[in-house]
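Note that this complex is displayed minus one protein chain, with the remaining chains in position.
All chains are identified by letter, namely A, B and C, in their written order; residue positions are counted from 1 within each chain.
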Amino acid sequence: MSSSFGSLLTITTFGESHGPAVGVILDGCPPGIAVSAALVQLDLDRRRPGQSAVTTQRAEADEAEILSGVFEGVTTGAPIAVIVRSVDARPQDYANLKDLFRPGHADYTYWKKYGVRDHRGSGRASGRETVGRVAAGAIARAILAGAGARVRAYTVQVGDLVATGRDLDYAEANPVRCPDREKAPLMERAIHAARDAGDSLGGVVEILATGVPAGLGDPVMDKLDASLAAGLMSIGAVKGFEVGEGFASARLRGSEMNDRMSRRGFETNHAGGILGGISTGEPIVARIAVKPPSSIAIPQRTVDRRGEEREFRIEGRHDPCLCPRVVPVAEAMTCLTLAGALLRQRAIEGFRPRTDP
Amino acid sequence: MSSSFGSLLTITTFGESHGPAVGVILDGCPPGIAVSAALVQLDLDRRRPGQSAVTTQRAEADEAEILSGVFEGVTTGAPIAVIVRSVDARPQDYANLKDLFRPGHADYTYWKKYGVRDHRGSGRASGRETVGRVAAGAIARAILAGAGARVRAYTVQVGDLVATGRDLDYAEANPVRCPDREKAPLMERAIHAARDAGDSLGGVVEILATGVPAGLGDPVMDKLDASLAAGLMSIGAVKGFEVGEGFASARLRGSEMNDRMSRRGFETNHAGGILGGISTGEPIVARIAVKPPSSIAIPQRTVDRRGEEREFRIEGRHDPCLCPRVVPVAEAMTCLTLAGALLRQRAIEGFRPRTDP
Amino acid sequence: MSSSFGSLLTITTFGESHGPAVGVILDGCPPGIAVSAALVQLDLDRRRPGQSAVTTQRAEADEAEILSGVFEGVTTGAPIAVIVRSVDARPQDYANLKDLFRPGHADYTYWKKYGVRDHRGSGRASGRETVGRVAAGAIARAILAGAGARVRAYTVQVGDLVATGRDLDYAEANPVRCPDREKAPLMERAIHAARDAGDSLGGVVEILATGVPAGLGDPVMDKLDASLAAGLMSIGAVKGFEVGEGFASARLRGSEMNDRMSRRGFETNHAGGILGGISTGEPIVARIAVKPPSSIAIPQRTVDRRGEEREFRIEGRHDPCLCPRVVPVAEAMTCLTLAGALLRQRAIEGFRPRTDP
Partner (left out) sequence: MSSSFGSLLTITTFGESHGPAVGVILDGCPPGIAVSAALVQLDLDRRRPGQSAVTTQRAEADEAEILSGVFEGVTTGAPIAVIVRSVDARPQDYANLKDLFRPGHADYTYWKKYGVRDHRGSGRASGRETVGRVAAGAIARAILAGAGARVRAYTVQVGDLVATGRDLDYAEANPVRCPDREKAPLMERAIHAARDAGDSLGGVVEILATGVPAGLGDPVMDKLDASLAAGLMSIGAVKGFEVGEGFASARLRGSEMNDRMSRRGFETNHAGGILGGISTGEPIVARIAVKPPSSIAIPQRTVDRRGEEREFRIEGRHDPCLCPRVVPVAEAMTCLTLAGALLRQRAIEGFRPRTDP
């Protein structure tokens, strides 16, 4: 289904950039999980625009309201609906783009698919849709926390700058969300420079899930890494996904790639925590490629609905690099995938013959 | 569901490496598609082991039998079951690996997940499972052909060797399935050398879909690229997926990445034929990273079910590089994804207001 | 998924009886359907309590707000979220029932399933959940109208009183929603008498879908009647479903049951418009059994969470017979089922060889 993700634990998001509200229904959440609007707000605040000079300067409060599924502070097993009202909608900003197909955006493809589209601020294709993902992800994060698992994401590349350090606390303390103390300021400067030039920068976000028990993920079609790929590739602007060594594994030999096991467990983690589509118990490590934002201030040429060529310039407040804002969304999709896999595994655990000596 | 892929057009595969048969049910196939066992066999023969010196020397006839859903040469709309009987099963080859967790394989994770496993030739985690995918993919290919679309895949990297040429007819004429006339022989030599050293090589496979109409793919969660990622990442040994510029887009600026439109249509295709999760009408271009096969002849150390460390050596006939054999499987998953998206789009086309002037 | 219905056209409802709001996301709606809050309100007003003396006297405005998926008066293909805020919530009415398992209600089973429950006004198990179904059903009704199909439901039995007339315009003009001009006033009187006695009455609602084209419904598992059964049995208090002759067919002989075809088409419609799970083009006729409401004023004995036996009396405003209020919900579930089947059929129509001479 177009706007749903997950099977046993499912989100369905709704909302357009400039509609009255965006939101989500999280269905299949187990009962007894402590959830509050404040908990959801924590993650929404991390996604919110206007947090720093490297992101869009739109001011959106993004205040979450939980409409259902939580009673006396805990989930009841009923679907949890969360909505966020729009307050800073300025549809007039987009009137001049009504008939244009902006390069890099989904204007043309929505038009070809549906024959009608809400053109205001990318409509349904807006990054604002991720509000619902992040709200639901906060609850999935709480489910995982109960099982001892934790998910974090952070920027590891902006343009040509590649982070090597992994100081994860620092990542949340700088506007680029980069865990490398040396590279973070350089990345920040590069983003400012691109924005000043009316241009934008791509990058890479890494996702790290620790404390994930072995055995999660269904083999064959619902491989854990295939599900992660589906979830993360469904985030706008993401053009690639890799797990463990990823594309680098193309250059490795089997003797280098194989993770040897000893009495102490796995001695390396080239696999990135997943073998045969099932978690190994090692940290899950994945990366996604984030393209440079399509909304740039440099004048561009394109065509309109009648096929006429026109030059235009995108006005308004846009992210010069999406990585810092993709971070909480990537965490959300990872949390939802892992929590769903955890629930599926719970379904069969009682049947599993004892595995250990 | 663990062994199913797709929603409107769905495959469910079954079978273990050394069980009596492997196969697939393709459900949701529209009626009136000309299908025969011979058509299915064409693709199965491309997947079959033992085709050349760079793949495993196991001799499997892999003869397809269609059990249902085809009547008087055309599909009827009923589910199409295809099975392939096993003929070259040699379970005794694996007796010594019964209790071992082979590095790089799914032995340990199946054990942790299910507490029981069919250890013979990787059991359910075997590449032999892809027989069902390829059989169903041949039918999806026929559906796409009716709409003018064509899907091809080919090896573009083996180890450090990267293809630049794209002579697609040549790709099917050399054992590496590489479309670069200069690099193909070098890749072949590299694979032989790795095998002679008891080792294996990784690589990259590219997928190209031409003639795909604009408008396929559901935005948001079922983005066409997210679905392709899910399908392709569900193939064993695949560690990464990218579309269009993919990970290279991290180094691009918006002004470089955006595909400008003129009266003649898109002037470039950095997006890889998909914008906002919907096909643009341009060729869809994706790549997958294929890890080096885990089954190598070099002695390795690992642990057994009791946690005891043991050295072992994998005997038998194994692929030194998976790329040539991943090619038809990648095509199958791409065909199934695109044909499913085509069906979904047909469902709404009648409702779509006219899009063109 | 617990709160979702449908595959290609899907609703997901949320909300508890005394939570801040109830609502629905309708996903998969084709573009270009004229939809407005007023259109949705029409059906919601028919579902609303307090419409007559035979239904509960709670006054709920049930004002629908469309949050997404509609732009400039038509659907865009994006998910349509509709919410209805609660205004007449009186949770204090239920404080004394907090720990009790009311007979006939889902109190005990939610408790056993989840170990926690929102006890206020039946919580998630409340009939108020159907607000979302009816809102989405109004849009499905509009999809069907475009294909020339129309769905109506009406009360054909209350207690021992069985309607024989089928004056469908009259059905909407009397509080019982009964299409029999003689029986309707008797039913009304019977309902008043039961309420005055502190008791309640069961009944039967019939559903009639006309103008449904032949060919809808997938055979085997997703038979059109099986899908209708699933949708209608998911309405609270519904204890039975039948199509065409239904349970009466048990007493018929094949020679009586078979619908003969002549040049003019089907000569009878014992099948109720569905053969082999696929619509015949004849009117679809189904009936559902509606149990007497469990909330009665007569004092009852039951147990509480600690297993202690207690006598209690349900206070407040309750429906003495659910049939009139089930009518719009039954229509909604039927519209959603048929519109979904219509979309699925559209997906394959282009492939279908010509069927007529």
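Here are a few things to note about the model shown:
Just so we're on the same page, a contact is a pair of C-beta atoms (placed from the backbone, for glycine too) under 8 Å apart; a residue touches a chain by one contact, two chains touch by 3 or more.
Everything numeric in this text was worked out from a predicted model, so none of it was measured.
Judged over the whole assembly, touch between the missing chain and the shown ones holds for A, B, C.
Only one of B:Ala53, B:Leu67 or B:Ala193 touches the absent chain when the whole complex is considered: B:Leu67. Listed for chain C, the residues touching the missing chain in the whole complex are 1-5, 7, 13, 101, 103-106, 108-116, 124-125, 129, 157-160, 194, 199-204, 214-223, 225-227, 229-231, 233-234, 236, 239-263, 271-272, 274-281, 289-296, 298, 300-303, 305-309, 345, 348, 352-355, 357. Residues of chain B that touch the chain left out of the display are 1-4, 7, 10, 12-16, 19-23, 25, 27-28, 31-32, 65, 67-69, 71, 74, 76-81, 83, 110, 113-118, 123-124. In the full complex, chain A contacts the hidden chain through residues 7-8, 30-33, 74, 77-78, 143, 146, 219, 343-344, 346-353.
One rule holds for everything that comes next: only the chains that are shown with their structure count from here on.
The most distant chain from chain B, with centres taken as the mean of CA atoms, is C. Taking the mean of each chain's C-alpha atoms as its centre, the chain lying closest to the overall protein C-alpha centroid is A.
Taking each chain's centre as the mean of its C-alpha atoms, chain B lies 45 Å from chain C. If each chain is reduced to the centroid of its CA atoms, chain A and chain C end up 38 Å from each other. Multi-chain contact residues of chain B, defined as those touching 2 or more other chains: 7, 219, 348, 352-353.
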